[in-house]
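Here the complex is missing a single protein chain, while all its other protein chains stay put.
Here the chain labels run A and B in written order, and each chain numbers its own residues starting at 1.
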Amino acid sequence: MKRKLPLLIVMILGIGMTIQYFVPHPLSMNIYRIILDWMIIIGAFYLVLGIGGVLIINYHKIKRRKENWWLSIITIVSLFFVAFIGIFNGVRSETLFMKIFSNVQLPMQAAIFSLLAFYITSAAFRSFRAKTAESTVLLIVATIIMIGNIPLSKYVPGSSVFAEWILSVLNLAGQRGILLGVGLGMAATSIKIILGIERSYLGGGQ
Amino acid sequence: MSTNIWVWIAAILTLAIYSFLYKDNIIYKIAEYLLVGVSIGYTTAITWHNVIIAKMVVPVVDYHRYYMIIPAVIGCLMFTRFFKKVSWLSKIPISFVIGAGAGLGLPLAFQTYIIEHSKDTIAIPWHGGNTMLLVDAILIFIGVVATLVYFFFSVKHKGVVGKIANIGIWYIMISFGATFGFTVMARMSLFIDRMQFLLHDWLGLIH
Partner (left out) sequence: MNFWEKLSNLGKKWIYLMIAICVIVPLFFKFEFKMGKSPSTMGLYNKIESIAPDSFPFLMSYDYDPSTQGELSPMAIAILRHAFASHKRVMLMSLLPQGIGLAEGVTSRVAKEFNEYAIKEGKDTVVYGTDYVVLPFTPGASAVMLSIGESLKNTFVTDYYGNLTDTLECMKNVYNYNQIPVTISLAGSSVPKSWIIYAYTRYNEKIACGVTAVSAADFYPYLRTGQFVGMLTGLRGAAEYENLVRENYNVEGRDIAIIGMSPQSFAHLFIIFMIILGNISYFIVKKQKARSL
C-alpha cells in the first residue's frame, strides 16, 4: 500500500491526462481544469517545504557548532526579519521589504553571477586551445559570433550577416538534432514515469 | 555621488562580493550568508501574499470555493516527511504533481519537439526561386540527420554511418562554438550592468 499507492496515483493521472488531451468532452475538460487548480495549490507547498528545509539546515549548523556556525545566525536573523516585514508591512514597491529586495538581494545576486566574466576571461587565455581541427572550428565560430554581435562589426564587412547565417542555418541544424534527441528522451522518460518503471522522484528505497 | 542610503548599501554589498576576486575573505562570506537569508525571507513573504492569501484564502472567503481546501490538505501531507511513521504519505502530493505533469506534457512535448521540428526539417520548399533559401534548407536537413546519426550509439560508427557521424561532429562543434561566443557575451553583460550601477547610480561618474 505504502509503495503501490503513489505509483497508482501516477499511473492513473498520467494515463488520464494523456487521454484527456484528445477528448474535448465537457466532463473531460472539467476534470482537466480541476487537476490544474489542484496542481497549483499543491505546488505552493513545495515552496513552504523548501523554506523549512533551509531553516532546519542552519539550525543544525548552529546547534552542532560547525565551522563558521555564527554565519548561520546572520542567515536566520535576516530570514525572519525580511519575512516578518514582508508579511506584516506588505510587498509594494515603496515598502521596506521591496527596498531590501532591490538594494540587498538584487545587487548581491547580480554581482555573484557577474564574477563569471572574470572566470571566462581567465579560461579563454589559459584553457581554450585549438589542439584539434574540431576545436579550431569551435574557436573560429565563437570568434565570428563575438565579432558579429557587437556594433564594431561594421568595420568587418559582412561579419554580422555571416554570424546570423551561421546561427540560423549551421547552428540551427546542430541544435535541432540535439533537440530531437532530447524530445525523444523526454517522451521516453514520461512514459517510464507513468508506467512506474522510473521511480527516482519517490526518493530512496523505491 | 548618490546621497541615497540604499544605493550606498547596494554598492557596499556589491564590492563585498567583488572582494572574492582578490581572495576568499570574511566580508564575502558574511555577504553570502546574508544573501541566503534575505532571499529565503523574501520568498516567504511573497509566498504568503501571492500564494496563500491570493490562491487559498481569497477563493475560499470571497468566492466560496470550499473545494480548494481538498488540494490544500493534500499539499499539507508533504510535511509528514518529518515524521518517520507516516513519512510515506508525503509521496502522495509528489505523485499527484509528477503524474499529472507527465500526462499533460507527453502529447504536447511530442508535438512541440518531434513533429514540428521534423516537419520543418523534411519540408524543403523551393521558396519561389531563391537558391540561397534552398541551399540553407538542404544544409539544415543534412546537419539534423548527421547530428542524430552521431548520437545514435546502437550502431558502430564505421563506414557510411561513420562518415555521416563525422559530419555530425562538425555541425555540433559549430553549435558549441556559437554557444561559447554567446556565453562570453552573456557573462560580460552581467559585469557591464554592475559597473553601470556603480559608476552611474552610485558614483555619478558616467552619463
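Please note the rule applied: a residue touches a chain if its C-beta (ideal position, glycine included) is under 8 Å from a C-beta of that chain, and two chains touch if they have at least 3 such contacts.
Being a predicted model, the structure only gives us computed values, none of them experimental.
Peer 1: Would you indicate which residue among A:L71, A:L139 or A:I193 is in contact with the undisplayed chain?
Peer 2: Here the residue in touch with the unshown chain is A:L139.
Peer 1: Which parts of chain B are in contact with the chain that was left out?
Peer 2: 21-22, 39, 42-43, 46-47, 49-51, 53-55, 58-59, 62-63, 97, 100-101, 104-105, 108-109, 111-112, 116-117, 119-120, 175, 178-179, 182-186, 188-196, 199-200, 205-207
Peer 1: To test your reading of the contact rule: which positions on chain A touch the chain that is missing from view?
Peer 2: 21, 29, 32-33, 36-37, 39-40, 42-44, 46-47, 91-93, 98, 101-102, 105-107, 109-110, 112-114, 117-118, 120-122, 124-126, 128-130, 139, 143, 146-147, 149-152, 154, 160, 164, 167-168, 171-172, 175-176, 179
Definition applied: only the chains that are shown with their structure count from here on.
Peer 1: When the C-alpha atoms of chain A and chain B are each averaged to a single point, how far apart are the two points in Å?
Peer 2: So the centre of chain A lies 4 Å away from the centre of chain B.
Peer 1: Note which residues of chain B are touching chain A in the complex, please.
Peer 2: 6-7, 9-11, 13-14, 16-18, 20-21, 29-52, 55-56, 68, 70-72, 74-76, 78-79, 81, 88, 91-110, 112-114, 117-118, 121, 136, 139-148, 150-151, 168-178, 180-185, 187-188, 190-191, 193-194, 197
Peer 1: Per the contact definition, I'd like the list of chain A residues that touch chain B in the complex.
Peer 2: Contact set of chain A toward chain B: 2, 5-7, 9-18, 20-22, 35, 37-52, 54, 68, 71-72, 74-83, 85-87, 90-91, 97, 99-120, 124, 134-135, 137-146, 149, 165-184, 186-187, 190-191, 193-194, 201-203.
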